[in-house]
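Could you have a look at this structure, given as structure tokens, before my questions?
As you look at this complex, bear in mind that one protein chain is not there, while each of the others sits in place.
Chain naming follows the written order as A and B, and within any one chain the residues start at number 1.
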Amino acid sequence: MTFETILFYVLALAGIVSALLVITRRNPMHAALFLIVNFVALAGIYLTLHAQFVAITQVLVYAGAIMVLVLFVIMLLNLQNEQDLFEKRSWRSYSGPILSLLLLALLLRTVAFVSGGSFDRISPESERIGTVANIGQQLFTAFVFPFEMASLLLLAAMVGAVILAKKRFP
Amino acid sequence: MPDIIFQSTKHFWPEITLALTFIAAMIFEFATKKRTTGTGILVLLGLAAALVQLPSAPSEPVSIFGGMYAIDPFSTFFKYVIIVTGMVVVLFSFQSQELKKESGHTGEYYCFIAAVTFGMVLMTGSSNLVMIYLSIELVSITSYILAGFSKSLRRSSEAALKYVIFGALSSGIMLYGMSLIFGLTGTLDLSGIRTALASGHAVTTGWSFAALMAAIVLMLAGFGYKVSVVPFHFWTPDVYEGAPITITAFLAVASKAAVFAVMIRFFYVAFFDNMLASTGVYSSFRNVDWSMILAVLSVLTMTLGNFVAIWQDNLKRMLAYSSIAHAGYMLMGVVVMSNFGLSAIMLYFVMYFFMNLGAFYVVMVIADKIGSENIDDYRGFGKRAPIISVGLSIFLISLTGLPPTAGFVGKLFLFSSVMASQFIWLAIVGVLNSVVSLYYYARVLKNMYLREAPDGDESPIVFSKVTSAVVILFIIPNILLCFFYQPVLTFAQRSIAILLPGL
Partner (left out) sequence: MHHYVGLIVLFPLIGLIVNGLFGRHIRSERVVGWIGSLAVGIPFLVAAAILYGMLGSPVEERSNTVTLFTWIAAGSFQVNAAYQVDQLSILMTLIVTGVGFLIHVYSIGYMHGDRGFWRFFTYLNLFIFAMLNLVLADNYVLMFLGWEGVGLCSYLLIGFWYEKKFAGTSITWTGDAANKAFWVNRIGDFAFMLGMFLIFREFGSLTFSTVMDSASSLAPGNSTMFWITLLLFIGATGKSAQIPLFVWLPDAMAGPTPVSALIHAATMVTAGVYMVARNSLLYALAPDTMMIVAVIGALTAIVAASIGLAQNDIKKVLAYSTVSQLGYMFLALGVGAFTAGIFHVMTHAFFKACLFLGSGSVIHAMHEEQDIRKMGGLAPVMPKTYYTFLISSFAIAGFPPLSGFFSKDEILWSAFSQGSVLLWAVGALAALMTAFYMFRMVTLTFLGTPRWAKDKHPHESPPTMTIPLIVLAFLAVTGGFLGIPAALGGGNALHHWLHPVFERALDRLPTAHEYSHMTEYLFMLVSVVIGVSGFWFGRKIYLANPDADDTFAAKAGGVFRTLSRKYYIDEGYMRGIVNPLVATSDRFLSRVVDTALIDGFVNGLAKVTASFSGVLRLVQTGVVQSYASMIVVGLLLVLGLILLG
């Protein structure tokens, strides 16, 4: 039982619990906050995998930018009556969790045992791969083309978002 | 590294042209506020410029940007279809009343057409999992925006929202599949994956193999979503009905073409071994019966598309289901896994282009004229608008697959390829489905020619000369291609041969 293992289990538990709480809270604010907890937990897991850049980006982008946006929207919507949002308990609301569990089971069965079922070893390569320096280098040499294309994607998304959201000028 | 980039840009000019068109159009839109048609013309010119550069593409496959992007006749074929579709859609949009209502930002509409076209073109050549994902995302995001463009219509926003949610879900699933593949093979490059699999690197233990199969299925989910394969098709009727009709037309033709291109490339380059000499059919590693799975999906898609279309009253929605059904037919060609099948798909796309765009155009002009897309409101059109009715009739007959139209030739080759590979039951199902499709297409014909207009109105509905000219322009290839399909077929066959050597 190394420190890393304990850390992993704690973070994993935090992640799962917070995820469950996100989908079961009535108050959207609470749900959003729990989502932030989930993201941070995931960031922690990334750190245990020596993926520093991804971890930081996770916190910065997801927990920082995206969740702030989500919180803004929730506040703007200004829901007074949360009762309206409630979904009746029909077969539909039960089928969701059940199907998800089935999918999880199936995927676990296939994916989980790939390297002989043991997951407590991390490849020694990971220390080299996850560093900012390495990512930066890859991004500007081998993956420079997707990098540039992604910029176009962002441009399109930005302009599109503005178009969809703006009111017409009189 | 810089050398690679400079070398690669030589072959990348059509795409660069498209990207520049997108940016230039946006700048133009900023600079000149009210000149929306101007932006449209600029985009049209940009697309045309990209188109004229296509014939000078090398006839030998070239891999540029370090294995990220591939230029070969196979992708060039699809680029033709996509860019021409884009140009045609821009031309249609000039006439669309729906868009004129959104006068505030019609200019951006054209910019986004350029962007979507760029994304689709990028898809046809992507040879790396990252590029595949990026290009699909580019197309998806711009499609979301374009689908929701008619902001004044509630159904447009609803369509966009459903599209976003669904698309996000499917992208996520696909990305997960990609990550699994990366984990199993250690590389993101398609040929690299092939090498890894061939050397047995990934397929050592049973579990690895299972994981690989799961990963492929997940990616299939992603591709299937974009092509509207059952059971990933649910967004299609709502989005096609809600989006502006020009966008529906664009999505129905070009988006499918691009995704089929990338899907074929993905499956065949990465996962399939060389042809079995006797049957001309590719075998996959460890002989997973992909054909059966794909065949089942194809049957489900065809059946659902055709059967549910029977009940539709809204012509746009009906055409949406019909495009689902056509995706099913095209999937049959993938099932076959041979040169014949693939070239049949490519041929079919050309035919599909003409008949589908024609049909959507007519629906658009009629909707602009009488304000309705309901089939019942088409009654009596045969007498009142003869040229348009004849055009729609020919397009619908072509969609059914009856001679002497282009659709017939397309279906003929698809079914032939299926039968040549011993999938006779699949061909039978396909033909039966075509029979069912005749019903709902003929219903429109029946309304147009055999029913009186509801208020007994016999006055002619006058469409502009341009409209009639466009309709005739689409009718002609529909008939001609029934007889002169050989050049297209030869081009398709050669492209496939080059893409998949060892044939």
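Annotations for the structure displayed:
Note that in this section contacts are C-beta pairs under 8 Å (C-beta built on N, C-alpha and C of every residue); 3 or more make two chains touch, one makes a residue touch a chain.
Just so you know, these numbers come straight off a predicted model, no measurement behind them.
The chain that is not drawn here is touched, among residues B:Thr17, B:Ser170 or B:Ser434, by B:Ser170. Of the listed positions B:Leu91, B:Leu175, B:Ala210 or B:Ile370, the one in contact with the omitted chain in the full complex is B:Ala210.
When the missing chain is restored to the complex, the residue among A:Met29, A:Ala65 or A:Leu102 that touches it is A:Leu102.
Considering the whole complex, the residue from B:Phe149, B:Trp235, B:Phe250 or B:Phe463 that touches the absent chain is B:Trp235. Interface note for the absent chain: among B:Val390, B:Val436 or B:Leu473, the touching residue is B:Val436. One chain of the complex is left out; on subunit A, the residues touching it are 92, 95-96, 99-100, 102-103, 106-107, 109-110. Taking the complete complex into account, residues 162, 165-166, 169-170, 173, 210, 213-214, 217-218, 220-221, 225, 230-232, 234-235, 237-238, 288, 293, 297, 303-304, 307-308, 310-311, 436 of subunit B touch the chain not shown.
Here is the rule we go by: only the chains that are shown with their structure count from here on.
On subunit A, the positions that touch subunit B within their shared complex are 106-107, 109-111, 113-114, 116, 140-146, 149-150, 152-153, 155-157, 159-161, 163-164, 168-169. Subunit B meets subunit A in the complex at residues 1, 5, 8, 19, 22-23, 26, 65-66, 68-69, 104-105, 108, 111-112, 115, 118-119, 122, 128, 130-131, 134-135, 137-138, 141-142, 144-145, 148-149, 151, 160, 180, 183-184, 205, 207-208, 210-211, 213-214.
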